[in-house]
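Removed from the display is one protein chain of the complex; every other protein chain stays in position.
In this document, chain identifiers A and B correspond to the written order of the chains, with residue numbering beginning at 1 in each.
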Amino acid sequence: MIEIEGVTKIFGVGAEAFTALDDVSVTIDANEFFTLLGPSGCGKTTLLRVIAGFIDPTRGRVTLDGNNLLNQPPYARPVNTVFQSYALFPHMTVAQNIAFGLEMLGKPGSEVTSTVDEMLALVRMTEMADRKTSQISGGQQQRVALARALAPRPKVLLLDEPLSALDFKLRKDMQLELKRLQSETGITFIFVTHDQDEALTMSNRIAVMNEGRIRQIGGPRDIYDHPAERFVADFIGDTNFLDVELLKVEGEQAHIRLPSGSEVVARAAQGGGRTGGEVTVAIRPEHARMDEAEGALFQGALSNVVYVGTDTHYHIDLDSGGQFIVRQQNQPDQRHERQVGERVGVNFGAGIGQILKD
Amino acid sequence: MTDLSAARNRRDRNTRWLLLTPAMLVLLFAASGPLLIVLVYSFLTPGDYGGVEWQFSLQAWTNVLAERDIFTDEWQLADAHLTVLWRSIKLSFMTAVLAFIFGFPTAYFIATRPPRQRDIYMLLIMIPFWTNLLIRTFAIMELIRNQGTVNTLLIAMGVIDEPIQMLFTEFSLLLGMTYVYLPLMILPIYASMERFDFSLVEAGYDLYATRLQVLRKIIFPLVKPGVVAGSILVFVPCLGAYVTPRVLGGGKQLMLGNLIELQFGQLRNWPLGAALSLTLLVIVMIALLFYVRAVGREGETNV
């Protein structure tokens, strides 16, 4: 279990000071696949490097199973990293790369050999053992980097955007491969990415970061369906935002009035928030339905129809101002096409809208 | 800052100094340190048989530009020194101009070859540059001396009866220094041309420019930092040249370097030699300041 408490990192001094991490606290459980998700510059890589030992935090504590990590140099921490660039040693073979950490730990030769073989098998690279790292493909390099970091059996594996250099198809395969390795080895994975798909596909839990702070922590479904604030809703997936009036809050249920005057039940903001007045509600495009104008929650004019293969996106100019997008899956027996300019209505069920904290 | 980073900083600092110590010792003992002693010596009185008397004197510095007439005891400009100084600056400047005239088209030629060929051409430029300066000066000397290749050839062809005196003239210095320092002009010009985007030239032609106009208005302004750098890189070592004027000038065409050597040899005036050295150093430093500014500007435009 990794406990991170109040970690702050300020680079530079005076006017040029830049706060990369701002009072970050999070607890990561053993055997967890934990993802740090955020745009570039949000501090996710800095946090990873603090755990690895390449950056000293300005303030804060980092412990692993109760032991303080911060007073140990990187080479004494039972934590290994898969680098974004893989950082495979170019003057060594695949097998020598994987053996490196074990040799540094002073493991006996027989154990080194057997562990290397085991790791090669684990990442399906046994035939490539004696190749130079420059003679294998990007995806293979990726797997060697993984095997090298897993070989010393670290308590925690840190992965710094390891899939970003791979092409789309390979990336999809590696996502599943990583998930498999994590469950087979039982090692805690801390995974850094800016790619929401990766995060949603692999993680047990995700921490969404922005501007040096953690904005929300939760399971993939939680984060996607129930974003806590505007940044999270906006960063992950597409979202419609509606300014509404909050009438009353009963536990998780929030009664709101839409600009059209219709009233509907939405989900209250995560961790409390306001109990009345103007709030923003987030609705995923695929969670709303486009219907006839008559009797719908609110109405507008269809301004654009975008066909994207699996789905069709309907852009609707609302009568109350602003735009709303509805996404509907395409069926082979699509009944009738909507025309641009047609008046339509939008409906969504109770508890679908999510009230945001900000 | 936590205690932790403070400790790490301290460790960092110690490692750094440990690593730097050998290099710094060598340099302090055989490069920087001795320079300070030159400064001290320039304020002392010359000894009778070389060396110095430990007595403060400003004479050496006055003597750089002025001398006392032996008969009338009046101060007058030191013509001999001024001649040498003027010749040094004049020849260095002319060398830089000549090197530019020949170096610019050569750098352009190399930069417009396919990438693989460029490396080979640059190696061809680098080889003479890194080979012995004395030997290259010898090679020029053997070419132009009275019994040398050129004169022998011309006489054999019946063009001339008597050898033309080329050695020990300012011409021979100019020829020798241009020959020896030409690579220093080509290297930086090539460096800035290699990054030159030739689609700009296409745009120029597209907008009705002639070849000469493209050269003057598009190519030259963009590689100018390289030209400035090259000119300074040629000018500076010419100013301090010693071997080339000694071999090709034969004691008749002194440059600053030879004048300085004379003070430590035949003339036995170490303080004057020290003062002249520092004068040379100051001129060179001023030229290098221009260089740093030129290169700095080049760096900015490439960001």
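Methods note: a contact is a pair of C-beta atoms (placed from the backbone, for glycine too) under 8 Å apart; a residue touches a chain by one contact, two chains touch by 3 or more.
By definition in this document, contacts and distances are computed from a predicted model.
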Which of "Cbb3-type cytochrome oxidase maturation protein", "Spore germination protein", "Oxidoreductase" or "Spermidine/putrescine transport system permease protein PotC" matches, in UniProt, the chain that is not displayed: "Spermidine/putrescine transport system permease protein PotC"
Per the touch definition above, residue among B:Asn63, B:Thr106 or B:Ser172 touching the missing chain: B:Thr106
Given A:Gly38, A:Gly60 or A:Gly101, the one touching the chain that is not displayed: A:Gly101
Hidden-chain contact residue, picked from the options B:Gln55, B:Gln76, B:Gln117 or B:Thr131: B:Thr131
Residue numbers in subunit B that touch the chain omitted from display: 9, 12-13, 15-17, 19-35, 37-38, 41, 51, 102-103, 105-106, 108-110, 112, 119, 123-128, 130-136, 138-140, 142-143, 147-149, 151-153, 179, 182-183, 186, 198, 201-202, 205, 211, 215, 236-237, 239-240, 242-243, 246-247, 256-257, 260-261, 264, 270, 273-274, 277-278, 280-281, 284-285, 288
Interface residues of subunit A (partner: the chain not displayed): 52-54, 73-76, 79-81, 83-85, 87-91, 100-101, 104-105, 148-149, 152
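Convention: only the chains that are shown with their structure count from here on.
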Subunit A-subunit B separation of Cα centroids, rounded to whole Å: 59
